[in-house]
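Heads up, one of the protein chains got dropped from this complex, but the rest are sitting where they should.
On to chain A.
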Amino acid sequence: MRKTQQHTQAYYIRQLPRAVAFVDTTLHVSLASDRMVECFGYGKRDLKGESVHALFDNISDKWLKQMHAALRGKAKNRGRELVQTKNGAQWIEWVLVPWYDDHENIIGLILEVEDITTTVVQDNAIMEEAETLRTLIDHLPLNVYIKDKNSKRILANQAEVAFCGYHFEDEVIGKDDYDIFEKEDAQESRMEDIEVMTSMRPIIDRETTIHRKGKPAMTVLSSKIPLRSENGNVIGLVGFSHDISNRKKKEEELHKLINLSAEQNKKLIDFAHIVSHNIRSQSANFSMLLSFLNEEGDEKEQDKIIGMLTDASDHLLDTIDNLNDVVTINKSRDYELVDVNLGESLARVRMEMEQLIEKNNALIHQEIPDGLTVKGFPSYIENLFRNLISNAIKFKHPERNPFIQICATQTPGSIFLRIEDNGIGIDLEKDGEKLFGMYKTFHETPESRGLGLFRTKNEIEAIGGRIKCNSEPGIGTVFKVYFHDIR
C-alpha cells in the first residue's frame, strides 16, 4: 500500500510542468520531473541515482553551499548560475527547499530549475546597448542633457557636467539653469524650454551667448528637442549645445581683416582719384593757358598768361610733393615702431610753437602720466600735437581765447588721448565725411590747405591707431586718438 502511494506520488511529480528534482542528502537524484529529464538529462530517460554534478557541470561553491544550507533546513533560497549542461553553457535560475518526510526529518532537498538563458542574453544585450549609448553620449564632443518638465536636469553627459562646472553627473542632476547661469541667461533659457515643450517644435542650432556664474561669456550653438512619453505627452526635452567661441572669434577676426582690406582698398582708390584729379586739373590749366598764348597778340596779356603758367607749374610741383608725402606715410608700416613718450613729444611741440601760442593767448592744459609711451614714430606723434594745436588756434572762436585740454589715459590694451578745444567747431553732419579727406577745407582761411587732418589720420593709422572727432559748431572740437598698447 505504502509502495503504491509512493509510486502514485512519483507519477504526479513526473508530470509537473517545471524542471524539478528531489535530491537526497548525498546530492543524488531520487526523483525528477519529466521536464527536468528533458531539459538537463543528457538524453537519459530517468535521472534516478544521478549526481547533481553530473547534471550541472562546474557547480559553483556558492551554489553548493546553498544546497548544504537547504539540507540543514534553510527554508528557501534562490539564485542564478551559469552552468554547463547537455545544451552547452546555460543560465539557470534555481530554487532550493528542504525535503521533509512525514516526521519532519530532512531527507534531501527539492531543486527547481528554470532555463533563463534567453532572458539573460536579452538583458545583457540591453545593458550592453545602454552602456554603449552612455559611452557614446559621454564622449560626444557636445554638451548633451535631458531636462524634465521643470527644466531640471535628469541626465548630463561628461561635457555638460564640465560645462556646468562640476566633475560628476550626480552633482548636476536636479539642477536647473538658475543654478548654473547668470539670472538673465537662465530666464531666457527657461523661456526657450517652455517654448519647446509647449509648441512641441524643436529649436535647432540657435546661436546663444551664455554667461555662467563667475565665468567669461561663451557663444554656443544650442538645440532643444521636446521629449515625449509613450502616450505622446511632453515629459521634458533633450538638449545639445557646443561651444563656438573660438569659431566666433576667428569669424570676427576675419571680418576685421576684411574690413581693413576694404578700407585700404577704398583708400587706394580715393588716392588714385586724388592723384588723377589734382594732376589733371593742373594739366588742364596748362593746356587752356597754352591755347590762349598761341592766339594772344597783346604782349601784356601774354605776360599775364605766362605768369599764370608759372603759378600752375608751381602748383603741380606742390601737388606732387604732397602726394609723395602721403605715399611715404602709407609705406611706413614696414618700419619698426619705437616707444614714443607722449609727454616729451608734447613738450617739444609746445616749445616749438611757443610764439604762436603766446601771440594768441592760448592756454594749454595737459594731463599726461609721466613716462607714458606709445608705439610709433616721434615725428608722427609730434605732427599730431602740432596739427591739432595749430588747428585749435587757427580756428579759435572770435569771442574767446583758445583753451586746449590734452589728456592721456591708459587702460588695459590701449592708450587713449583726448584733445579738446573751445574753437569754432565743425558741422560734422555737413562736413563729417570730408573731415579727414585730402584737400578738404571747411573754413575760408588762406593757410588751410586741406592736408593736415588727412596726414594726421594716415599717420595714426600707419602706426595702428585710430582717430575720431566730435564737434559742435560754436562750442568746440574733441579729437580722440586710440593707440594699441602692446605690452
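The definition used in the following text is that a contact is a pair of C-beta atoms (placed from the backbone, for glycine too) under 8 Å apart; a residue touches a chain by one contact, two chains touch by 3 or more; residues count from 1.
We take it that contacts and distances are computed from a predicted model.
Per UniProt, the protein behind the absent chain is "Response regulator"; the candidates were "ABC-2 type transport system permease protein", "Response regulator", "Lipoprotein" or "TatD family hydrolase". Checked against the full complex, the one of A:71, A:237, A:312 or A:392 touching the unshown chain is A:312. In the complete complex, the residue from A:58, A:259, A:276 or A:470 that touches the missing chain is A:276.
The missing chain, though absent from the display, is touched by one residue of A:284, A:317 or A:356; that residue is A:284.
Looking at chain A, the residues touching the absent chain are 273, 276-277, 280-281, 284-285, 287-289, 291-292, 308, 311-312, 430, 434, 439-444, 448, 450.
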